[in-house]
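Here the structure is laid out as C-alpha cells; the discussion comes afterwards.
Only one protein chain is missing from this complex, and each of the others stays in its spot.
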Amino acid sequence: MPFVSIRITRDGVTAEQKAQVIREVTETLERVLHKPPEWTHVVIEEIDTDNWGFGGVTTTEMRAGRVPTPGAKPQSGG
Amino acid sequence: MPFVSIRITRDGVTAEQKAQVIREVTETLERVLHKPPEWTHVVIEEIDTDNWGFGGVTTTEMRAGRVPTPGAKPQSGG
Amino acid sequence: MPFVSIRITRDGVTAEQKAQVIREVTETLERVLHKPPEWTHVVIEEIDTDNWGFGGVTTTEMRAGRVPTPGAKPQSGG
Amino acid sequence: MPFVSIRITRDGVTAEQKAQVIREVTETLERVLHKPPEWTHVVIEEIDTDNWGFGGVTTTEMRAGRVPTPGAKPQSGG
Amino acid sequence: MPFVSIRITRDGVTAEQKAQVIREVTETLERVLHKPPEWTHVVIEEIDTDNWGFGGVTTTEMRAGRVPTPGAKPQSGG
Partner (left out) sequence: MPFVSIRITRDGVTAEQKAQVIREVTETLERVLHKPPEWTHVVIEEIDTDNWGFGGVTTTEMRAGRVPTPGAKPQSGG
C-alpha cells in the first residue's frame, strides 16, 4: 500500500514528465519491495518558488542571485 | 491534538461536501478517541488528476481509458 | 483515491479504536464524496508527547501542569 | 537534513513574510539542533479557508460568524 | 529541491532494499526532471499494520483473512 508524495518547485514540469515519474517510481516499488502497482499511489505536489526555502532563503531569491547558492560542504550534522 | 490531512483528486467537490467531511471526521475523533473538537484540525488537499498516479498511470490517463482500471486482486504484498 | 493521514499523540489508543476510526472515515468519504473504499487509504501516525507542540509548549509539559492549558479565545487570526 | 512543512490558511501572506519565516525557522534549526542551513528545506503550504476545518467547521464558516469560535478550555484529552 | 516521502507498511524491509529505493527514485528525478541529486531528499516512513487502513479495514485484519481483500473493480469515482 505505498503512498508516495513528491514535492517539487512549480517549474513547468509537463504532464508527460509527471506520468513518467509516476510510472518509474511505481515500478521501483514493485520490483524492489514487491508492492502491487494496484496498491501504489504517487502524488506530485508543486510548490511556488516563493514558498520553498532552502539554505534559509526562498527559491525565488536564490534564483535572482540575491544570495549565494547553497551547497558549501558541511562537515557534520544532518 | 489531531491533525488530519485528506488528499483527494480535484474533482469539483463542493464547499458543502467539504464542510460535511470535516464535521464527520471531527465527530469520529471525538467519539472514538475522545479528542476535543477544539483541538482537531482537518485539511483537505485537492490534487490535479495529472499529478495523482495510481497503478502506475496518472488519473487523467486512467479516466481517458488509455489504460486498464487498476483493481486486479493481488494475492499478497502490501 | 483518497489518502488520509491522521496524526495523534501516542496515548495508548487500542487496535480496536484504530480500526473503528479507519472504518468510519472510509465510510464518510464513500457516502459524502463517492470515493470507492477500495481506493481509500487511511494512516494513523502516533507522535510522542515530547514531539507534539501546542500553544508553544510540548504536550508533555502541558500535561505536567507546568504551563497553562491553551484555549484562550483568540479574537482574530487563523 | 531537516524538511519542514508549514501549513497555513491562504490569507494574503506576502513574499516578504514567507521569506522571514523561512529565514527564522532555518536559523532556529541551525542554532538549536546544529543543522547546516544548506541541508534545511522549508515549504509553506497555503490552504483555502473552505478546505481547513477547525473545531468541526471550516475556517470560512467560522469567520462568517455562523458558528462559535473554537477555544473553550477542554479539561483533558489531546 | 525535491522532497519525497514514501509511506509503506512496516514489513521487514531491509536496509539494502531501502538504499536501492532511495537510489532509484533519486535517479528518476535527476533523469526525468533534471533535479540535482544533491538537492533530493527521500524519506521512507514505515507504518504498523494496525495503523494502515485500506478498503475500510486495517492491514492486520485484512491479512488475517477476516475481511475480503480489496480490489473489486470500481466503475468510476476516484
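Which chain is which? They are A, B, C, D and E, in the order written, and residues in each are numbered from 1.
Convention: contacts are C-beta pairs under 8 Å (C-beta built on N, C-alpha and C of every residue); 3 or more make two chains touch, one makes a residue touch a chain.
This is a predicted model, so every value here is computed, not measured.
Within the complete assembly, residues 1, 3, 41, 43 of chain B touch the chain that is not shown. In the full complex, the hidden chain is touched by chain D at residues 1-9, 13, 17, 20-21, 24-25, 28-29, 32-33, 35, 38-39, 52, 54, 59, 71.
Mapped onto chain E, contacts with the missing chain fall at residues 1, 15, 18-19, 22-23, 25-27, 34-46.
Here is the rule we use: only the chains that are shown with their structure count from here on.
Annotation: the A-D interface is duplicated by A-B among the options A-B, D-E or A-C, judged by over half of the residue-numbered contact pairs being identical. In this assembly, the C-alpha centroid of chain B lies 16 Å from the C-alpha centroid of chain E. Of all residues in chain D, those touching 2 or more other chains are 1, 41, 43, 45, 71-72, 74, 78, listed in ascending order.
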